[in-house]
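Apart from one protein chain that is not included, each protein chain of the complex appears where it belongs.
Each chain gets a letter, A and B, in the order it is written, and its residues are counted from 1.
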Amino acid sequence: MELDVSYRLRVNPIACTGHGMCAELLPEVIELDPWGYPILLSPAVPASVLDHAKRAVDACPTLALMIEEVTGPPLLR
Amino acid sequence: MTSIALSAYRAPELRLPRLLAGVSYYHPAGLAEHEELYGPLPLPAETPAQDRAWRQRQRLIEIVERSGLTGRGGAGFPTGRKMRSVAALAGDARKGRAVVVANGAEGEPASCKDRLLLTRVPHLVLDGITLAAGAVGADEAHLVVHGQETDLMAGLEDAIADREALGVDPVPIQVTGIPARYVSSEQSSIVHYLGGGPAKPTFSPPRPHERGVKGRPTLVNNVETLAHLALIARYGDSWFRGIGPPSEPGSALVTVGGAVARPGVYEVEMGTTLGEVVMTAGGPSERPQALLAGGYFGAWLPADLAWQVPMTHADLRAVGGAMGAGMVIALPITACALAETARVVSYLAEETAAQCGPCMFGLPALADAVIDLAYEGGWGRAIKAIATLVPLIEKRGACRHPDGATQLVRSALTAFAADARWHDRHGPCYGVSRAPLLPVPGDEEREWSWT
Partner (left out) sequence: MSSLSHGPALWYATRATGLVTLLLLTASVLLGLLTTGRFAMASWPRFLTVGLHRNLSLLILVFLALHVGTTVADTFVSIPLTAAFIPFTSSYKAFWLGLGAVALDLLIALVATSLIRNRLGLRAWRWVHWAAYVCWPVALAHGLGTGTDRNTIWVFALTIACGALVTGAVTWRFVSTARAGAR
């Protein structure tokens, strides 16, 4: 039986210092609030932008953005 | 208060007081007095046999689970379940022995129940720590209070010294003072501080029960919870369940304040309605318009609604409130809830740990907006400003500090929607110039004027 693997994004708010690269690289999922900090529009990452999401995670200068694998049915928003 | 004989204390007709049975106005209950009142500490005998020791620990955890005791520090998490997870993880040799932390650092300015326990019946709390340490197999125990409370710490050190003289506690209890900031009394802040870091919240996961002080599984409990534990170990789980509703049994300490005849700390059965709680404190001193339940991270409830609500976590949540660490404050009709909320949110905005952007920048903006609404009149824009800010702040920090502030503001705008609309159009009401009701540290330095 094949399990659905989906991915979920999480922000460590203490590590985040509001550089804003994640919102530039993944505008489909991440928006910036008035103070420059990321808002995750949905915790689940749509499969179509998975590569961009991984790039955004890599680009974060403080490693505040994290991506996790979630096995099971994909999260519904 | 005179001491109650042990047999009388065990009588089923005597429902209350339980924790406060040994409280004297004049002096803390010493060790001998404590044992006479409540009975000796039922610590299982030390045994070299590993499996017997393990079974003894499990027995106490089972009793606590069956008793249905929930945390009295605000979250209301089932204590037995917490103890079981810490004990399970501490059994794993790689994680290290467990650590027990008793949180007596009452960060809420409006709450005094922990202070009452620690100054008047400290041995109940110390018994609870020792029992908890035994149950989870801990080799380190801390009792945490605010560092500037030197008298309190001295009293606790004396009580511990008395116990040490008789060899009561297998695991020595260390009294530690933490910085007097609001967020420092949060669970992860304390664990961070005890591990050598600053008293600021940390990002979880991992939670303290998995990785706490120095990476070891840590059991953090409010001192009232541990005091209940000390009595449950003596009298059993059915005794504990004898009062209160089945879902949240037992008794709880409530700090009643605001416009009541006799403000103070009272012990009530869980599930007592908020109205009855206020009557226990002598009833309202002025006609109440609302009750603030749960302290500064709690919620405002209109008086007529709040009066019938039973004081349990579930019932309060169902009406949009919160139990918090057991506080009920009565707001009279002569006061302005928005002004009181504005003062509290300003305080909370100054007390952020300045670690997370949305809280660090959002709370001051929210405080400004609420001050605008309460004191200056929003020119029709303040409510909108608040409504925009609240979703940008809540649940975006590492700890519950921003969530508590937004919950308070939300509840104020819900319970006082008509007042808020009036303020927005016309400016401040007469209530803002009334003497402040909610205690906010440092208030004397701030200017709260009408214009």
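Couple of notes before you dig in:
The definition used in the following text is that contacts are C-beta pairs under 8 Å (C-beta built on N, C-alpha and C of every residue); 3 or more make two chains touch, one makes a residue touch a chain.
Values in this document were obtained by computation on a predicted structure and should not be read as measured data.
By the touch rule given at the top, the unshown chain touches A in the complete complex. Chain A meets the missing chain through residues 15, 19-21, 24-25, 57-59, 61-63.
The criterion applied here is as follows: only the chains that are shown with their structure count from here on.
Between the Cα centres of chain A and chain B there is a gap of 35 Å.
In the complex of the two chains, the chain A residues touching chain B come out as 12-18, 33-37, 39.
Against chain A, the residues of chain B that register as touching in their complex are 201-203, 355-359, 361-362, 392, 396-398.
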